[in-house]
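Have a look at the structure below, then the notes.
Every protein chain except one is present and positioned as in the full complex.
To keep things simple, chains are lettered A, B and C as they appear, and every chain counts its residues starting from 1.
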Amino acid sequence: MKAKKVVKDQKTNKKEKTENMTIKAPFELEKLSNDEYILNMGPQHPSTHGVLRIILKLDGEVVKDLYADVGYIHSSVEKMCENKKYEMIMPYTDRLDYLSAVNYNWAYALAVEKLMGITIPERAEYIRVMLAELNRIMSHLLWYSAYGMDVGALTPIMYAFREREEVIDMIEGMTGGRLTHNAFRFGGFKNDLQKGFMDSLKKFIGHFNDKIDEYEALLINNVILTARTKGVGILSKETAMSYGVTGPSLRGSDCAIDLRKTAPYSIYDKFDFKVCTGKNGDTWDRLKVRMDEMRESTKILKQAMEGIPAGDIMAKVPKIIKPAPGEVYTKVESARGEFGVYIISDGTDKPYRIKFRSPSFSNLSVLKEIAIGSKIADVVAIMGSLDLVIPEIDR
Amino acid sequence: MELIKELFYNSGKPLGELYTWAHGIWAGWGAPPFLLDLIFQIIIGVAVALVVVLNALWIIYYDRKLSALMQIRKGPNRVGPLGLLQTIADTVKLMIKEDINPKAIDVLSFWVAPLIIFVPTFAVFLVLPFGKGLIPADLNIGILYVIAITGLTVIGILAAGWGSNNKYSLIGGLRSAAQIVSYEIPMMLVILSVVLLSGSMKMSDIVAAQANYKWFVIPQIIGFIVFLIVGNAEINRAPFDLPEAESELVAGFNTEYSAMKFAFFYLAEYTNLFLTSAIGATLFLGGWEGPFLPPIVWFFIKTYFVVTILMWIRWTFPRIRVDHLMEFSWKYMLPIALLNLVITAIVIKLV
Amino acid sequence: MNFTEILDKLKAGHEVLESKEDLGVLNAWVAPKKIRDVIGFLKDDMHFNQLSFVTAVDLPITNNIEVVYRLFSYETKDNVVIKVKLDRVKPEIETITGIFATANWHERETAEMFGMKFINHPDPNKLLLPDGIEAPLRKDFTCADMVPLPKA
Partner (left out) sequence: MIKYIADIIKGIISLMEGLMVTLKHVFRKPITLQYPEQRPDISLRFRGRLVMPVDPATTNNRCTACMLCIRACPNHSIDCEKLIGEDGKPKPKAVSYTYNMGSCIYCNLCVESCAFAAIIMSDEYETGTENKASLTLDLVAEKYELKGKKVAWWTSKFKTEE
């Protein structure tokens, strides 16, 4: 008799638990009108580029409402880092955004160097700039090819990956990693540039601008694509600011804000380059900004290649990294926008609290604002133009 | 020797002789003649089926190789010499795969949809003029028959979309219906201008009207371009592949299909590509007309020329959006086709 | 503007409980009830037009949860950090979603990570975590699978 009761209790418990576990539906099904229906885009969907779920309320093909459900691959990096020594966190920052890992390394390295008061040698700064710009090109090339797939053009990916392979080979030669580079150390680098880096860089810069022209002729200037993207997903300047949108997505809305210019870190003030902006803030402007940015990155690379001095690549850094108590926030312009690292140090060899401010997090939150009223195909096009990387949203 | 030459260059004559000869023997046995016709029809059916399957195998391989060329890669090159047996391997794989039937499907429409899509494709081969006299049935409403039959495909796609009980499939099915219905009209107008020029809807007459290299592509260049675009849209290939737009609708109307049922869709898609090209070649490029080579060879050369253009378009352009698709049809294709028809009519009247 | 100027302007209209300079950036502690006023003032009158992030820090020693708002001005290129000390047992604070739309997601993340509540939040559901996990970023949260670092 007693045993039976226990079983029953367990059963009811289980039921309660499952009820608790169900995710609250963002749209009440009873309130839908006869013409409306719910469509789940994701968690596994070809165009969400990761494990992201977009719940759409549709009327025919028109999006009436939208709800972004994130957190499927939450990795709790911030909690993990509280249990790691400062040196160990560097490879973790790679994994936030595996497409522009160098920039993420940089933000973290900057933060710790600022806490420790380390100034790094000039040659190391130049190498950092070069790696970061190569990384930006690499990320934008992947974005371009993925965007081609999103809008149904299957050929751009092949051309873009041809150039991307060159870039990856260069970064791999320097750091040893192809995607998760773990490139930087506090104070500079462990290894100098590899032999032949300058030659391959020169070769790459030599032909890359022609390739960008080809990319634009193939996809960006195509009349089908311009018809699909011009005037779609208009993000106004005010909305973008309020939502904390950064990076190319913000610059598409006629905001000349680029942390490399507005709040120069490292030696970016030495380089001559333009902040590319769009006019209308629509999807096409965001695409164009990224294409132009690749050209500007090539310019920076050229200047860095010419101006790189000889010398040390590593500053004097204490063996044990133990910053003084205090807090620091450093940010860099990654391929997707402002990536910031906020560290609170309590004087031990582990950070007391570390917070990563990731650009995609804010960029995704604006999706609801700009996608309502467009078509299903537009949601895909807009999402692609925001260039989201899911692991940095689900930090 | 003479017979073989005749068979290649003027297939109609020896085939007709064979037919009357067989009928003579059949009558000598005292059997009813319709039975012999039935046997002949079955033989023709089997021959057409053979052509369909072999052609689909080849055209899929061709598409993959051509796309590989454009995408600076190598394409299939592992199975057989130059990867020629790749499609056969794929077919075998699809045949022995598990046929998954989701729980909540509408069984009838789910099962019957692949067949509905495939049968019209098959039936259109009836009026394709492969060579001089080599046409399974030379109907005097040949081209009308083609339009009527190909229009049936939409029912299959709709049935697949509805029967799958999947929202992606349903959207795909509905998109396809809208697409095919709105592109049917410019298609008909373009074909009508060709019919005006040739003065007949019979396929053999249309080819005959283009004898001595008076191909309709020259007076009807706009018509030909419109035909290519509209034909591409009718067979749901990129950039008009909205019903199965994989980045939006996962796989559209065939999301839930697997194994042989999926293979039917695949087969139908590529056969449709061949058909549209074949009709385009017949209407605008003089069909089997050509010097030296046997007519059937010319027919395939011209058809594959059109196929190549369509593939080239497919592997270059991004996908069009659904409302632009409608807009494009009604705002651009229809007026142009109509204008083309009117000008053709006026010119014919004047000359 | 430098540290003192920002502080003086802020102090003119609002009560600043405590202030500190940390690597050249003003950290100002304000009362929890005033947070909307302070952030609104910084945005409208002092052109701090970007809310970089909202987060919190768990301080078990003083039994506080400290909410951190970091603002940046694209015009004057200044940073400012506004901090609010909350009771660790029942941390509650007014939302600033109406001022900066980006606060919506940042606050949702902070709320679930620290087990706190943002009053009047338009969408108080969890953002990243599944149900059943409470406040993982608090210092007393332990996970069975967590392996401590080997002792040197």
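Convention: a residue touches a chain if its C-beta (ideal position, glycine included) is under 8 Å from a C-beta of that chain, and two chains touch if they have at least 3 such contacts.
Predicted model only: the values in this text are computed from it and were never measured.
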item: Given A:N40, A:T180 or A:S236, the one touching the chain that is not displayed; value: A:T180
item: Residue among B:K5, B:K74 or B:K214 that touches the chain left out of view; value: B:K74
item: Positions on chain B where the hidden chain makes contact; value: 68-74, 312-313, 315-317, 332
item: Absent-chain interface as seen on chain A, which is shown; value: 84, 87-92, 95, 155, 159, 162, 165, 169, 172-177, 180, 182, 185, 190-191, 194, 214, 217-219, 221-224, 226
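As a working rule, only the chains that are shown with their structure count from here on.
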item: Topology of the chain contact graph, where touching chains are joined (line, ring, star, complete, other); value: line
item: Length of the line joining the C-alpha centres of chain B and chain C, rounded to whole Å; value: 65
item: Centre distance in Å when chain A and chain B are each reduced to the mean of their C-alpha atoms; value: 45
item: Sites on chain A touched by chain B in the complex; value: 37, 39, 45-47, 61, 148-155, 158-159, 162, 218-219, 222, 224-225, 227-228, 375-378, 380
item: Residues of chain B that touch chain A when the two form their complex; value: 67, 70-73, 167-168, 171, 238-239, 241, 245-250, 315-324
item: Contacting residues of chain C [partner chain A, same complex]; value: 22-23, 25, 27, 49-53, 55, 57-58, 68, 70, 72, 74, 77, 79, 81, 100-102, 104-106, 113, 125-132, 136-137, 141, 146, 148-149
